[in-house]
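For this view, one protein chain was removed and the others were kept in their places.
Now for chain A:
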Amino acid sequence: MYQFSGKLKTFSLALIIIGLIGTVFSFYNGSQKTIEDAKQVIAASHSSGHGESHGAAAVHAEGDGEGEHASEIEAHAADEHGDSHSEENGTKSYSSKEEHNVAGSHEAVEGHTEKHTNENQSVEEEHSVSDVQEHEEHVLHQLQNRPWSAFYVALFFSLGITLLVLAFYAIQRVAQVGWSVVILRVMEAISANLLPTSILMILLLAASVMHMNHLFPWMADGTVDPASENYDAIVDGKSWWMNSTGFMVRSILYLVAWNVYRFFIRKSSIKEDTANDGNKTYKKNFNASVIFLFIFMITESMMSWDWIMGLDPHWFSTLFGWYVLSTLLVSALTVIAFFTIYLREQGAIPGINDSHIHDLAKFMFGFSVFWTYLWFSQFMLIWYADIPEETTYFVMRFTEYKLPFLGMVVMNFVFPILLLLNSDFKSKPWFVVIGGVVILAGHYIDVFIMIMPSTVGAQWFFGIPELSALCFFIGLLIYTTLNAFSKANAIPKGNPFLKESEHFHYYNIEHTGEGSADH
């Protein structure tokens, strides 16, 4: 049985506490933000070449005072942040003049923005005051969102990794995989993180529904009320899906379904060790895993529509669910490899050899390429067709998040390709760790770019809120995993494929530091 080392326990608890302190501080700091801060941010961005970051410097040069604001709306129209602005404005002009049928007029948005901008010039005096106020309020919401988003990014990443570890584990069972049996317990242990992250997720989503933050624009008051200033015809059109009750019910259903499987399989897997019932328990676990994968395939897509795509209620992409899946899957495999390597170093799992590491690294490599494939497919198809209602998503990310957006592709694709292509490298633990750190960082950035542009827009930074949340969830993951690992036998003794796994030897791997008598 593995003994959770005291040092590491202290370390993980320290991470959790530091993370908590930082997070509490960030929330306190965020909630203190006032409209004055927003005005300062706006003023600062104006004086420091606002146009530069929005890629429309030329437009700015023309403007003075209020004219500048009009051109700013135009400049903003290119990005997401401005997108919501101009649509808010646009919606108002529809409802006041009743010229247009609003429903489904997505494609008109860009045209209307221009039109509105022109209108704006003529009715400058009336509009500008309310527009400026609205803009300030918007920036204020972004500033207040920051600690929430920082926490949400880390939370979703951590929950997603744990979930995908569980899914990968279920796949190992369903596919009757021979090589991975000795690391099944590692995967089980990591999945212990699912319960605490699920609870935090429910709390966070409930907080959003209760208007404690502005993460989900469609939750704002009055988005489905035609009489309201906030009325959003597009959101109203999908209120059958985008309503707080349905959202919470669905979210709870996903989380309960996943946790039920995790609870059952952990218990039953330990039972398998001593069952000795002619593989009856084993078969039961097989069937449970099939059912879980079936449910997982459906709930995973829906979860990504609800929790991530819903942050941009006007944007949609059919591939999105699988794209989220791929980013979480690579990260999950990397986390499995990390814990496997650590526990092997500790001598906690006797059966593991270089071939197991090699196989894990192959998965990390293969699914890194798969992630790139899906990332590129989504990006390229939207870029190619260039339909305004979809393109805003990437324009925003490309203008405001250029470095992380492009850096992520390097970290998630170029780096693993170069590092993990070589067969010898893949069986060297320290090499896999280097590759894995970059992969994990890259996919954190991926989740960051999925969430941040919609919630904090241009007000993003990687500082105390982000770092604290990350510390908290890393500490939590280490603690829950190793704690769970110390609670059960390190080797699933009752698994019928155990012998295959213990003697697993991929043919061209030179095993180091172990006797070769059993190969």
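Criterion: contacts are C-beta pairs under 8 Å (C-beta built on N, C-alpha and C of every residue); 3 or more make two chains touch, one makes a residue touch a chain; residues count from 1.
The working rule: contacts and distances are computed from a predicted model.
S.K.: Can you work out the missing subunit's protein name as recorded in UniProt? Choose among "Biotin transporter", "Na+/H+ antiporter subunit A", "Molybdopterin oxidoredutase membrane subunit" or "Electron transfer flavoprotein subunit beta".
M.R.: Options "Biotin transporter", "Na+/H+ antiporter subunit A", "Molybdopterin oxidoredutase membrane subunit" or "Electron transfer flavoprotein subunit beta" considered; the missing chain's recorded name is "Molybdopterin oxidoredutase membrane subunit".
S.K.: Out of A:A14, A:M297, A:L406 or A:V437, which is the one that touches the chain we can't see?
M.R.: Per the contact definition at the top, the residue touching the missing chain is A:M297.
S.K.: Have a look at A:L15, A:L140, A:M201 or A:I234 and name the one touching the chain we're not showing.
M.R.: Looking across A:L15, A:L140, A:M201 or A:I234, the contact with the absent chain belongs to A:I234.
S.K.: In the complete assembly, which of A:K271, A:K428 or A:H505 touches the absent chain?
M.R.: Hidden-chain contact among the options goes to A:H505.
S.K.: Kindly state which of the options A:L319, A:V414, A:I434 or A:A488 is in contact with the chain not pictured.
M.R.: Considering all chains, including the one not shown, the answer is A:L319.
S.K.: Pick from A:F11, A:F25, A:F264 or A:Y373: which residue touches the chain that isn't shown?
M.R.: Checking the options A:F11, A:F25, A:F264 or A:Y373, the one contacting the hidden chain is A:Y373.
S.K.: If the missing chain were put back, which residues of chain A would it touch?
M.R.: Within chain A, the residues touching the omitted chain are 103-104, 106-107, 176, 178-179, 234, 237-238, 241, 279, 294, 297-298, 301, 305, 316-322, 366, 369, 373-374, 377-378, 381-382, 384-385, 387, 389, 496-497, 499-500, 502-507, 516-517, 519.
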